[in-house]
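Step one of this worksheet: look at the structure below.
One chain of protein is taken out of this complex; the other chains stay put.
Naming follows writing order (A, B and C), and every chain is counted from residue 1.
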Amino acid sequence: MTVKVRFFAVLKSLVGKSELSLDVEKGISFGQILGKLKVDFPALDKIMKEGKILVSVNQDVVGADYLLKDGDEIAFLPPFAGGSATH
Amino acid sequence: MTVKVRFFAVLKSLVGKSELSLDVEKGISFGQILGKLKVDFPALDKIMKEGKILVSVNQDVVGADYLLKDGDEIAFLPPFAGGSATH
Amino acid sequence: MTQEFIRIQTDDFSVENETIKLRDTSKRIGGIVTFLGTARDFSKGQEINKMDFEHYPGMAEKRLGEIRDQALKDYDIIEVTIIHRVGEIAVGENIVLIIVGAEHRQDAFRACSWCIDELKRITPIWKKETTPKGVVWVEEHP
Partner (left out) sequence: MTQEFIRIQTDDFSVENETIKLRDTSKRIGGIVTFLGTARDFSKGQEINKMDFEHYPGMAEKRLGEIRDQALKDYDIIEVTIIHRVGEIAVGENIVLIIVGAEHRQDAFRACSWCIDELKRITPIWKKETTPKGVVWVEEHP
């Protein structure tokens, strides 16, 4: 089955692409695919160790044991900065 | 000398006029003229006893011993209600 | 300068124009907080047909100017606009506009809220409401 992976903002240039399609075996968990992506993209592994990246599945937060379905969309989201220049 | 007296909002109808010119002797104090106006206008005396009327001289707050000058403007101001319908 | 940002007028105001005018006074402005007061169709359970605002000319403008000056002194903000309409105002129409521009939004929120509280407290403006039962001068408690 195929899942889509998206990278936003600074991650696009760190990883070198904004999205990719991944062929994975049925029954793979969110935790497993995260591990796989960290191996494929060491820059991703490094920035995630700094602990500021949120990873969503189908635009929601899921646990590591979530079992992926065909067509699921995983997204790597750096810290948000919407809402103007003020802080 | 002459001083001007102004009435605003609900006071206009209570007193029956919005302004009047008063000929007074030189050296009269704000407190004395207030006493005189309360005699002339019993409705004013009554509403002021309820304690909600502000009286300004030349658009400022003055003490009872303030000595009036020719051309001074005394104004009777009921409770304010600017700033929309919200509270 | 003050004249432009402090006004009492019978005409309606444009929220857009006033906001842009304030925004363009400084490129440092990052947050603008606005309070717009509008005429509601009921008050204390009474249906309202229209409102009439009266002010003490000169004194009312002076008070609004004092509020603007005090806000600029007490809060970390860049500019303040205060406009109050007087005369007859129909239900749904604009009554008062306060705009505060600041670098940071918290100061703008605090200052704007303070300005409308202070306007109600010290500005000689009065409101007459016309309801199906008659005409009444309103006493509002902030």
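The criterion applied here is as follows: contacts are C-beta pairs under 8 Å (C-beta built on N, C-alpha and C of every residue); 3 or more make two chains touch, one makes a residue touch a chain.
If you're wondering where the values come from, they're calculated on a predicted model, not measured in any experiment.
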- Item | Hidden-chain contact residue, picked from the options A:V10, A:A43 or A:L67 | A:V10
- Task: Give the residue, chosen from C:R23, C:K50 or C:K128, that touches the chain omitted from the document.
- Result: C:R23
- Query: Which residues does chain C use to touch the chain missing from this display?
  - Reply: 14-17, 19, 23-24, 27-42, 91-92, 103, 105-106, 108-109, 112-113, 116
- Message: Touching residues of chain A against the unshown chain: what are they?
- Response: 6, 8-10, 52, 56, 59, 75, 77-87
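Rule of thumb we're sticking to: only the chains that are shown with their structure count from here on.
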- Message: I'd like to verify one number: the distance from the centre of chain A to the centre of chain B, where each centre is the average of its C-alpha atoms, in whole angstrom.
- Response: 73
- Task: Report, in whole Å, the distance between the mean C-alpha point of chain A and the mean C-alpha point of chain C.
- Result: 48
- Query: If you average the CA atoms of chain B and of chain C, how far apart do the two points sit, in angstrom?
  - Reply: 26
